[in-house]
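Structure in C-alpha cells, see below.
Here the complex is missing a single protein chain, while all its other protein chains stay put.
Think of it as A, B and C in the order they're written, each chain with its own count starting at 1.
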Amino acid sequence: MSILVDKNTRLLVQGITGREGTFHTNQMIAFGTTVVGGVVPGKGGQSFEGEGAIVPIFDSVREAAEATGANASIIFVPARFAPDAMVEAADAGLPLVVCLTEHIPVLEMIAVRAYLDQRNTRLIGPNCPGLITPGGAKVGIIPGSIVSPGHVGLVSRSGTLTYEVVYALTQRGIGQSTCVGIGGDPIKGMDFIDVLRLFEDDPETSEVIMIGEIGGNAEEQAAAFVREHMRKRVTAFIAGRTAPAGRRMGHAGAIVEGKSGTAEGKIAALQAAGVQVADNPDRIVEMIS
Amino acid sequence: MSILVDKNTRLLVQGITGREGTFHTNQMIAFGTTVVGGVVPGKGGQSFEGEGAIVPIFDSVREAAEATGANASIIFVPARFAPDAMVEAADAGLPLVVCLTEHIPVLEMIAVRAYLDQRNTRLIGPNCPGLITPGGAKVGIIPGSIVSPGHVGLVSRSGTLTYEVVYALTQRGIGQSTCVGIGGDPIKGMDFIDVLRLFEDDPETSEVIMIGEIGGNAEEQAAAFVREHMRKRVTAFIAGRTAPAGRRMGHAGAIVEGKSGTAEGKIAALQAAGVQVADNPDRIVEMIS
Amino acid sequence: MNLHEYQAKRLFAEHGIPIPRGEVAYTPEQAREIAQSLGGRAVVKAQVLTGGRGKAGGVKLAANPNEAEAHAANILGMKIKGLTVNKVLVDELAPGGIQQELYLAVLIDRGRRRPMVMASAAGGMDIEEVADKTPEKIHTVHIDPNLGVRGFQTTYLAQRMGLPRELWRQFQDIVTGLYNCFKANDASLTEINPLVITGEGKLMALDGKFSVDDNALARQPRLADMRDVEEEPLTEAEARRTGITFIQLDGNIGCMVNGAGLAMATMDIIKLYGGEPANFLDIGGGARADQVATALRLILSDAKVEAVLFNIFGGITRGDEVARGILTALEQIDTDVPMVVRLAGTNAEEGLALLAEADMMTAGTLSEAAQKAVAAGNAAAAAKATGKRAS
Partner (left out) sequence: MNLHEYQAKRLFAEHGIPIPRGEVAYTPEQAREIAQSLGGRAVVKAQVLTGGRGKAGGVKLAANPNEAEAHAANILGMKIKGLTVNKVLVDELAPGGIQQELYLAVLIDRGRRRPMVMASAAGGMDIEEVADKTPEKIHTVHIDPNLGVRGFQTTYLAQRMGLPRELWRQFQDIVTGLYNCFKANDASLTEINPLVITGEGKLMALDGKFSVDDNALARQPRLADMRDVEEEPLTEAEARRTGITFIQLDGNIGCMVNGAGLAMATMDIIKLYGGEPANFLDIGGGARADQVATALRLILSDAKVEAVLFNIFGGITRGDEVARGILTALEQIDTDVPMVVRLAGTNAEEGLALLAEADMMTAGTLSEAAQKAVAAGNAAAAAKATGKRAS
C-alpha cells in the first residue's frame, strides 16, 4: 500500500510531445509507471514512440480517458496552457492530476482551484516535482534512482531538498511508502494536511517527514492537524530561517510578508504540536532512525 | 407544521424604508409575521415605525442578524441592488432568503446562484410573490385575506394565478399548509422539486397543487421527481397552452423556445408521472376535493 | 429584445469574429453603391426581426451593382410575416465561395444554470429540426463564468464536428469571441448560422442572430438604443412605455388581466371555450383607471377584437377599487365592443355589484367569464356581418 499512486495507476501525459514531456515520460516508463496515453490537442491519432513503449496520443483528456481507462494525468505544458489542462482533466473526471508547470499567475490558480473544489479531482501542484511510490509508480520527475520501498511517508513543498532527504533515507536503508512534492506556489492543489491525512490512514506508512518553507501558513495548519488528528510520528524541517522578509525565495509562495510566514513561527507551531523539527536537513535521518 | 416559514420565523426586511417595503412590512406584521429588523445601508440606528410595531433598522444583514436572531429575510430593493442583497443575506448565514425583485439580469442571477450553492441558504425567487403559511407567517405579498390553515401544499411559478387557486380552496373550506411562489425568472432559487421534496416530508401536508407555465423544463424535472419520490397526490395546472413560440409572456422565464418549454410537453410529462393535470384552473379545486 | 442581422454581426466583429464586408441600404440606389464598393457581386438581405426571410424571397444574390439595385427595389417594402422591410444588408459573398456550413450558438441552459455553447456541422438549416431529427449532430459544452471558454472545450466541439484540424485555432477564437460577446452584452442568445468555411479556408459568420436579456437593457444603454422601433407593432411599443406587458395575437377575444400567469391562463380558457385570444395583456398590480384606459385602447386598436374579457384578482387591491377603476376608464373610451368583467378575491362581490349597477356584463368564475365573452364576441360578429349584409 501507499498513497495516491501505485501499480494500479494508469497515467495520461498532457503535453507528451514537448521536450520535458518526452524526457520524463520515458523516465516514468523506465521506472515502471503504466503510461496509457498522451494528450496533445491537434495530434490525436498519432503515437508517442517511447523508449520502452508506444503510447497513443489523443486530442482531449476525455477521449483519452474513455479509450484507455486512465485514472491520473500529469501535465507538462507551458504556463499559458496549464490552467486549461488542469480544468480539462478535472472536467474529464480524472481522480488525480499532477501539474509540474511553473509560473502560473495566482489569479488563474484561484479560478482553477475554485473549479476543482466543485469536482472530485485531487490536484498535486502546480510548480511541483510530482510524487513517487517506490516499487509502485512515479508520476513526476523525482529521480527513480534515489528512492527505495519502505514505510516512511514524505511530503514537501520543495524539489531538490526533498531529493536530499529521500536519498539520505535510501542510503541509510530506510525505505519510503510515497514521496509527495506538493509544490512551491501560494495557491495549489493538495496541501500538507490533505497529504498528512492520507498518510495517517495508510497502513503501509509508519511515520512521516514533512518539509516546509517560509511563506503562507500551511505549516501552521499542518501543526494543528497533527496535534488533533495524527497518531503517527511526524518529523519536520522548515527551510528559510535566513531568508530576508519581502523577497520571494525562488518559489512564488516562499516569501515572508511582514511578520507572517516566518520559519520561526512555523517551527514554534510544529514543536508545540509535538512535531520534532530538525535544524539541519542532514539530521532528519538521525531523528527518525 | 408547514414548510419553510412558521411562527418561529424571525424576519428581516431588506429595503424596509422603500414604498413596497413599507407597505408590505405592515401587511406582514398585520398577518402575524414576526418582523425583527430592517436593513437599509446608511440608515442603521433609525427605526421603522410600522402600523403594528416599531422595527429597528441596521446597516447590514450580518449586524441585524446578530442583534435580532433573525432566521429569514425578504428583499424589497430595486433590481440594481437585489443581487447584492441576496449575496449579503447568504453571506450572513441566513437559512432563508425571499427576493421579490423583478428584472434582475440573467447573468447576474447565474453568479448569485453559484454563490448561494456554496452556502447553506435557501432562496425563494427572485420575481416571486413569496410564501405564506396560514396561521403561521407570511413572507411576501400573497394576500393574507385569501388563505386559510389546512393541509394542501401549493407551489407555483405565478402570482395572481396562485391567488386564484388559493382563494378557491379557501372558499370551498380547503385549507393550505404553505403556499410557495417560486417566481417566474429562468434562473432562480428553489425550484419545483426542492419545494415538492419539502411537502413530501411535511407531515402536515396531505397533498400538493403545482402551478407551472411555459418555458424551461422545471415541470418535466418535477414530473420525474413525483414519479420517483412522491407518495402524496399532486395536481397540476400549466399555463400558456395558447402562448406563441418565441415571445416572453410577461415572466422572463415564460417563453417557448423552438420546441422546448411547451405546455403540451409539460402536461404530457406530468400525466405520464401520474400527476392529474387540470385544463382549467377552476377545475383544480374539484379535482382535489 | 432581438437585434437585426447587421447589428448582430457588428457586435460579433467587435469580439474578433470575421464577418463579410457590407453595409445597410435604405434605398435601391444605396444598395447599388454598396455593391459597387464591394466589387460588384453581393448578397442583398432583408433586415426584419423574423425568421424565414429566405423562403419569403428576402435574400437574393446579385451578380453586379445593377442587380443589387433591382433586388433591393424588390425587397424594400416587402412584407415578411407581417413586418415591412425598411432596410437591406448588402454583403460581399464569402471569399472563394462556401466549402461547408456550420452552426454555432451561445445560450443559457436554464437547467444547468450556465451559459452553453452549442455547435453542429449541420449548419445553414433549422437547428430545431436538426435537434429533433439528428440530435447526435449537436454538440454542447457548458461555460463556468469564472473560467470562460477553455481551449479544451473548443477542441472537443471541433473534433466532434469533424472540423479540419487546421481550423481548430480559428474556431477556438470564434467560440471565445462569441461567448465574450454574449457575456459583455447580456445576451440571452447569440447565434451564427451559418458559420462557413470559405473557399479560402477561413471561418466566417455569414448570418447572425442576437437576443438581449430584456432585464439587462437598463445596464446596456447602447443595446437599448439599437431597438428598431419601426419593426415593433405600435401597440407593443406604447404598452412598453406605460409599463404594461402587451403581446399582439391573432384572435377575436381581447383580454386584460393582472398578473402574467393569470393572463396566460385566461388566454388558455378563452381557447378552451371556443374563442381565440387576441392578445396577452398583463396590467400589473393595481388596475388604476388610467392604466386600464390605456390598456383598453391598445386592445381595441385591433379591429379583429369582437369582445373583451377583464379578469382581475383582487388581492391587496380590493375588488371594489378595481371595479371603480374600470368604470372610470370606460367613461373615457367610446366603443360598442361587448365587455365581460370577472372579479375575484378580496371584496369581489362588492365590485361585481358596482359593475352590475353600471350595466356591465359580469362573472364570478373564470370559466363563466370566458364563456360569456366568447358568446358575446360571436354575437357581435354575427351582428356586424348581418349589419354589413343589410347595408
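The definition used in the following text is that a contact is a pair of C-beta atoms (placed from the backbone, for glycine too) under 8 Å apart; a residue touches a chain by one contact, two chains touch by 3 or more.
Everything numeric in this text was worked out from a predicted model, so none of it was measured.
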Could you list, sorted by label, every displayed chain in contact with the chain left out? A, B, C
Using the touch definition from the top, which of B:87, B:161, B:174 or B:277 touches the missing chain? B:87
Selected residue (touches chain absent from view) among A:16, A:36, A:146 or A:226: A:146
Contact residues on chain A toward the hidden chain run 27, 79-80, 103-107, 110-111, 113-114, 141-143, 145-146, 156-164, 167, 184, 186-187, 211, 213-214, 216-218, 221, 237, 239-244, 247-254, 258-259, 263, 279-282
Touching the hidden chain in the full complex, which residues of chain B are there? Just list them. 41-42, 44, 59-63, 81, 84-85, 87-88, 91, 111-112, 114-115
Even though one chain is hidden, which residues of chain C still touch it in the full complex? 145-146
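Definition applied: only the chains that are shown with their structure count from here on.
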Inter-chain pair with the most contacting C-beta pairs: B-C
Furthest chain, CA centroid comparison against chain C: A
Note: chain C sits from chain A at a C-alpha centroid distance in Å of 55
What's the distance between the Cα centroids of chain B and chain C, rounded to whole Å? 28
Centroid distance [mean C-alpha coordinates] between chain B and chain A, Å: 48
Chain B: which residues touch two or more other chains? none
Contacts with two or more other chains, residues of chain C listed in rising order: 146
